[in-house]
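Step one of this worksheet: look at the structure below.
Only a single protein chain was left out; the remaining protein chains are all shown in position.
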Amino acid sequence: MNTVNEQVVLKWPESLYSEFERKPGEEKRATHYCPGCSHGVIHKLIAEAMDDFGIRDRTIFVSPVGCSVFGYYYFDCGNFQAAHGRAPAVATGAKRSRPDSIVISYQGDGDLAAIGTNNILHAANRGENITVFFVNNAIYGMTGGQMAPTTLEGQKTSTSPTGRDTSLTGKPLHMSELLATLDAPVYIERVAITDAKHILAARKAVRKALQTQIDRKGFTFVEILSTCPVGWKMDPQEAKGWLEENMMKVFPLGVFKDQVKETEPLPVPVTPIPAEEVPEILFKGMSAFERTGEPDWGDVPERYREPKIKVAGFGGQGILFLGALLSNVALRKNFHVTWLPAYGPESRGGTANCNVVISTRPVAAPLITEPEVVMAFNGPSMDRFEPLVEPGGVLMYNSSLVSQEPVRDDIENVAVPATGLAVELGDGKVANLIMLGAYLSHTGMFTEEDVNEALNAVIKYKEMLELDRKAVARGFQYIRESQ
Amino acid sequence: MSSTPDTKDPVIVGPDVIIDPEMCKGCNLCTYVCPTGVLLISESLNHLGFHPAEYTGEGCTGCGVCFYACPEPGAITVYKPPRKPKKQKEEV
Partner (left out) sequence: MPVRFVKGNEAILQGAILAGCRAFYGYPITPSSEIAESAARLMPAIGGVFLQSESEIGAIQMVYGASGAGLRVLTASSSPGISLKLEGISYLVGSRIPAVIVNIMRGGPGLGNIAPAQGDYFQMVKGGGHGDYRLIALAPNSPQEMCDLTMLAFDLADKYMNPAAIMADGFTGQMMEAVEFPDPVTDLPNKPWSVQGNAETAGNLINSIYLDPEELEDRVRKLFEVYAVIEKEEVRSEEFYTDDAELITVGYGIVSRLLLSAVEIARADGLKVGLIRPITLWPFPSVRLGELARGTKKFLVSEMSTGQMVEDVRLAVNGRVPVDFYGRWGGVVPSVEELRKAIYEAYPEGETS
């Protein structure tokens, strides 16, 4: 047997472009990073892993704001450039859209630990199946050496010129330790780019994080202590020493969380259903009806036609439902209808009201300030809306709960002991339907059958239907008997 | 040793290291990590204006540490010592 020895070559990774065409200027083979900067090393470690795992095509690399803002010059895969600190949110959107992709959020310390703290914390807490490489060099490199959230106590930067005073600016933020307190992340480790031992440990961590994402096990985070010789105003050798002597003391290396082995892969995401099948789900439980012709008021007296109705009471009286049911009845008779509730603070604190406009023509204004019909279910509603009824209009009031008599004599006042009648039927809650029946009976607008038809369509709980029908009937009957 | 690495060149057999002086920024990190001390900084300047690292030409063990320490993707190529294919190993 022929024995051909295997020649392993450590070379330019294929997951980095062989020429940096996106990089401006003549120099297309050297990075834009300063001499001795750790970014290039980290790029190589990531790219090598992308090569070895065969994930280049499906990798989405999110570049941050900072020196690595131009990550897309280098990584030969799908690339996003994100706003400052937002890479984990961008990564979240991309990953959830393309669950089969491998999403890398590559961020520096200002980006991740200052302006983007909120985004990284929550992406980690949600356990997004992404990998975050956090390059911590204790300074803002790109903007010219300002203080970072990870700047060491006493460290001089352009915005801490006499050294970081932690009594004023807080202590260096320990992101790995912070994120390790969360349940969701499966793997968090802090490594450093210094000597051979540490670089190889970093390589291992990079590979483990990406493999964990490939295995769909959840959020992985590798903090990489890095040198910024130019920002630190040191030569690369000095910078290395400074990192080892100072940064490593403040930011101890190690694994802060590792639940990779015991974590089960995330479930395979559901694929969206075909568009054709969407309406069935979208409109499930929503009644639909066809317009059958033109609306016609028929024998309804002129003064009751084209009503602008205000229904008012307290929360729980079914005020909004009354309005919606009346709207449905009218719609089924081909009328144009708008229903508008009072919302927000007005709808809290116990009061509720809604506006219903029914017309043979498309309704312009849905908001009623001068109602032609008011249904008042309690005293406060009566106080508030009785004065607003248009002269010649109708005031229906729940005489079981409204103790005062109407003061207006230029409108029709119709007392309906709706709550009392409802209690007689066995449930005070159907007072709204009794009032609706009474109103329709009084005005002759629609019949009991019209209401029942709408009830059949809109009531989801069929066991309620019988009582509802009885209540409507009782309302109609009450008016017939009292006239 | 050729100054333009052709990693596909079948002639090169490790252990060996090839440094492209035109891609080097002279940061010295490779010379610092090299366990055998066979890398140094050149007296000459490259087109970027740096004194690039260079290989003395002897003593590389192909350990690869300089490759990983180098921040530039193309400056250093390392040929590891040839090893027998895995299949062979299993058979042995």
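We just call them A and B in the order they show up, numbering each chain from 1.
Basically, contacts are C-beta pairs under 8 Å (C-beta built on N, C-alpha and C of every residue); 3 or more make two chains touch, one makes a residue touch a chain.
Quick caveat, the model's predicted, so the values are computed rather than measured.
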By the document's own contact criterion, which visible chains does the hidden chain reach in the full complex? A
Of the candidates A:Val90, A:Ala113 or A:Ala352, the residue in contact with the absent chain is A:Val90
Looking beyond the chains shown, say which of A:Ser68, A:Ser101, A:Ser226 or A:Thr351 touches the absent one. A:Ser101
Quick one: say which of A:Asn119, A:Asn137 or A:Thr419 touches the chain that got left out. A:Asn119
Considering the complete complex, identify which of A:Leu168, A:Ile281 or A:Val407 is in touch with the unshown chain. A:Ile281
Quickly run down the residues of subunit A that touch the omitted chain. 22, 24, 56-60, 62, 69-70, 72, 76-83, 86, 89-98, 100-103, 118-119, 121-122, 270-273, 275-276, 278-279, 281-283, 286-291, 324, 327-328, 331, 336-341, 343-345, 363-367, 369-370
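Just so it is clear, only the chains that are shown with their structure count from here on.
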Between subunit A and subunit B, tell me the centre distance in angstrom, where each centre is the average of that chain's C-alpha atoms. 51
Applying the document's contact rule, which stretches of subunit B touch subunit A when the two form their complex? 5, 7, 12-14, 22-23, 25-29, 32-33, 35, 48, 50, 63-65, 67-74, 76-80, 82-86, 88
The subunit A residues in contact with subunit B across the complex are 3-13, 16, 27, 29-31, 33-41, 43-45, 47, 74, 195-196, 199-200, 203, 229, 235-237, 240
